[in-house]
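Sharing a structure with you now.
In this view, the complex is presented without one of its protein chains, the others remaining in place.
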Amino acid sequence: MVDETQSQKPRIGVYICHCGTNIAGSIDIKELQEYTLTIPDVVVADEYQYVCSTPGQNMIEEAIKEHNLTALVVAACSPRLHEPTFRRASKEGGMNQFRFEMANIREQNSWVHMHDREGATEKAKDAVRMAVAKARLLEDLHPKSVPVEHAAMVVGAGIAGIQAALDLASSGIKTYLIEKAPTIGGRMSQLDKTFPTLDCSQCILTPKMVDVDRHENIELMTYTEVESVEGYIGNFDVTLRKKANGVLTMEQAEARGFVGGGCNGCGDCEPVCPVIKPNPFEMDMAPRKAIYIYHPQVVPLLYTIDFDSCVKCGLCEEICGDKKAIDLEMQDEFIKVKVGTAVLAVGYELFPIEKKTEWGYKRYDNVITSLEFERLICASGPTGGKVIRPSDGETPKKIGFVLCAGSRDNTGIGKPYCSRFCCMYSLKHAHQIYEKIPDAQSYLFYMDIRSFGKMYEEFYYRIQDEGAKFIRGRVAKIEEDPGTKNLYVITEDTLLGQPVNIEVDLVVLASAVQPTEETDHVRNLFGVSCSGDGWLNEAHPKLNPCGTTTAGVFLAGVCQGPKDIPDAVAQAEGAAAAASIPIHVGEVELEPYFAICNEEKCAGCGMCIDLCPYAALDLVEKEGRTVMEVTEAKCKGCGTCGGFCPGGAIWMQHFSTPQIIAQIDAFLLGGEQ
Amino acid sequence: MSGKTHQYAFFLGCIAPNRYPGIEAAAIKTSKNLGIELLPLKGASCCPAPGAFGSIDLSVWMSMAARNLVLAEQMNMDIALICNGCYKSIWEVNHKLKHHDELRDRVNEVLKEIDMEFKGTIDVRHLAEIIYDENICGVAKLADSVTTPLTGVKIAIHYGCHLLKPRKEREFDAEGVGETENPMWMEELIAALGAEPVQYRQKMQCCGAGGGVRGYDIAHALDITNEKLINMSEVGADAITEVCPFCQLQFDRGQIEIGEKFGVKWAIPVLHFNELLGLAQGMSPQDLALDLHGISCEPFLNKLQ
Partner (left out) sequence: MAKAKSYSDETLSVRLADRYYRTDDDAPDFLETVEKIGMTIPHMCYQCGTCTGSCPSAPRSSYRIRKFIRRAVLGLEDEALADPDLWLCTTCYSCTDRCPRDIAPTDVIMAMRNLAFLREIVPKNFLNTVQFIYKTGHGVPNNDVNRAARVRLGLEAEPETTAKYPDFIPGIQKILDHYGLKDKADEILAEGQ
């Protein structure tokens, strides 16, 4: 066992990894090893093909014991990959795991200097020397364990959020399911049928919606948004804004003394309301009143008053009568909850395709979007399931489907990515036309047909067999006949090499999808990053698609990137599993990088308090003096306070000033102490 | 809107001064009434024709255009022009040379031989968009300058190609001007003159003359023009207007050529926006040399109330 006192002379071991040819291909390992042995306080310097392998780790463990090492340096890949591996090995070897330092000579050296062997080797020598300089000053540190709140939150109650909440709740965790709309169900409840099975969307969704409503572990909060988030993994303090919907639930009514009162969804209020607004659930193709439900199957079955348009005439209150379910003076309510982990499942919206002016959306009556088509063809939609031309209400006999509308677009107007599920739903739409309007002809204008999933290619085969015509050409322009309001879809059939001008009655644009307007705000509250296109960033695209780089926050569904329902559900299950781990374990270990206040030096000036981005610092009274105190669990060790403190009273653990200066000196002075 | 006079070096091009001088005369006179002064740009040449000339050698095209730009730089004055083709050569080369050092250096190597240097100190604008610009003139001021409104006629607007396209290589300040699929700003200008602008199928289609095609395969070019004429006549256009003398030539002479080659008779008068503006501000057909037009403007003039 190694003595913990600082005064002991350092005995540092250095292990240089070949990483196959990844490092050895650009850096002269032998030369590096020989150099390392000349660095003072290095008692052993060895090299190995793959230090992260089992024999490699054993080698380290043995060396710590054999050479009585006070610190260990491994010169290899990025600490993001194997720092945990070598820390564990250090621990096994009997040394405190924070006496381990890694020098990245791969990502930041051999991989970017593949054509400069000499330069790369010199740079590696610098890196090792700097790592040794820090290693001399490393101390024993102990990770802090914090308890994890036995509760989780899921933000967004579309299919992904619903699934995640069900899984979390079923594993015994109290789950808050937050949804900004008055009902759960999201985009999936707007769909008529789902590919490739052609299941009725609501039919397969509503059982899950009912499960959510009835689950004893789920607290469903609709018409609610996240207001603020504080804390850290295991201990998130979330403030929710329960928006005023002006309508009392049965429980709320009881609580106010109205026995047997509260909204029962009877709908008497709606006909008497004088205010008419567009219904976003119906893609604004049908009206709703100021007091409304989106559709008859909403969960919860509760009316909502849109106070932005309500004129407070009181007619709804009057007709509600003894149920006394209306409260026109209701205000937003702020509710604070504490959760251990959170899953974001905040979904998507359609790209405003009118921006691609060549296709005439919002200029031509009979050009609609795919979601508008879904509502038209849905039996519970504004036309009772009849696809009609907006201009005259007639049944279209020739329908053009424009794929990749606004996707795969590098003009700067549309989106550069593929929206993933539009090929499949366009095939589905063609099928629905075939089924409902047997004498109609569907034309699909495409660049590719991406039918990638299980039974998807077979679905494409079926649709082609049903007689849909596929024209391989991205639509250049759509013109409108001023008299008939028919559309002329103009493109090239690239397979024939012939320009085509196809007259159709109705055009459906498979618009690109994009993150919702609110996504950016919500992700900032939880500290989740997004990529340039706005989709939320997963921790690793291959190996960690459900997590984020913020511990305790996970992602599910389209908000992480366009995906179909099977993938959204799969990811939701993955996110729920990952989110449940810290909760079931009950505690989580935090890395001890937190700041420490040296109270003797602290003047109590308080300037550091406001600088802390995590609100981890406070001024406290201790033995008659005002000094700063760190809430360790909140501190992320960013170093802002430590770098700023004018009195040098703040010590950043594992990144202390002496350690950093030693590294700088090691670099600049070339090895002289 | 200021009361001050905005001065520009007037780049003439070829077809306006040498075939339709009425456009030149109208531009100078009507601009004065709008607070815009068009001053002579001494020694300018062909822009050079972007399609006909650029097809041969783009480097020469750039150098020639740069020479014209330097003439204006020497006057320390922005350029105003009245032709889409010239706009492409003059505006685009100005923009390219300002943003690509390598191109500018190459061009200046050539210009050095004639003691000229492109510095990138001036801007280039089309007179139509200058007139639309609220900061200089604007639709209201344009309407105010009208003394003999062109009431009772339907006018089909041909926007042309090189002024607006490609949108990613154009920079217009005023909103809506840069729209390439369904712009409506020229309709506002025509309405301000008192006429009724009409919409027709494929209104943004090319006239067919560009890229040297008028010279290479006249029948092909005329077939494109013919399609436009069909679409314009479908909505009862009494006249065609454009902001490009080359398009004017294609539509004007083109109708005669279509008659000769295809046996299809057309007689829709073709007037450049500046000619229309001239009429609206009280200039006579003689003042505008409308008699030089291939297609007689009489039916249009007679229809004006």
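We just call them A and B in the order they show up, numbering each chain from 1.
Just so we're on the same page, a residue touches a chain if its C-beta (ideal position, glycine included) is under 8 Å from a C-beta of that chain, and two chains touch if they have at least 3 such contacts.
Note that this is a predicted model, so its numbers are computed, not measured.
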{"item": "Residue among B:33, B:148, B:180 or B:233 touching the omitted chain", "value": "B:180"}
{"item": "Per the touch definition above, residue among A:79, A:396, A:473 or A:515 touching the missing chain", "value": "A:473"}
{"item": "Absent-chain contact - pick from A:493, A:573 or A:632", "value": "A:493"}
{"item": "Contact footprint on subunit B, counting only the chain that is left out", "value": "10, 12, 14-15, 17-19, 21-22, 24-25, 40-46, 48-60, 63-64, 67, 110-111, 113-114, 116, 161-162, 165-168, 180, 204-206, 208-213, 215-217, 220-221, 223-224, 227, 286-289, 291-292"}
{"item": "Touching residues on subunit A - with respect to the absent chain", "value": "358, 404, 408-412, 414, 447, 472-477, 490-494, 497, 499-501"}
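Here is the rule we go by: only the chains that are shown with their structure count from here on.
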{"item": "Whole-Å separation of chain centres (CA-atom averages), subunit A against subunit B", "value": "52"}
{"item": "For the subunit B and subunit A complex, residues of the former touching the latter", "value": "168, 179-182, 199, 201-202, 235"}
{"item": "In the complex with subunit B, residue positions of subunit A that touch it", "value": "357-358, 360, 363, 411-412, 477, 479, 481-482"}
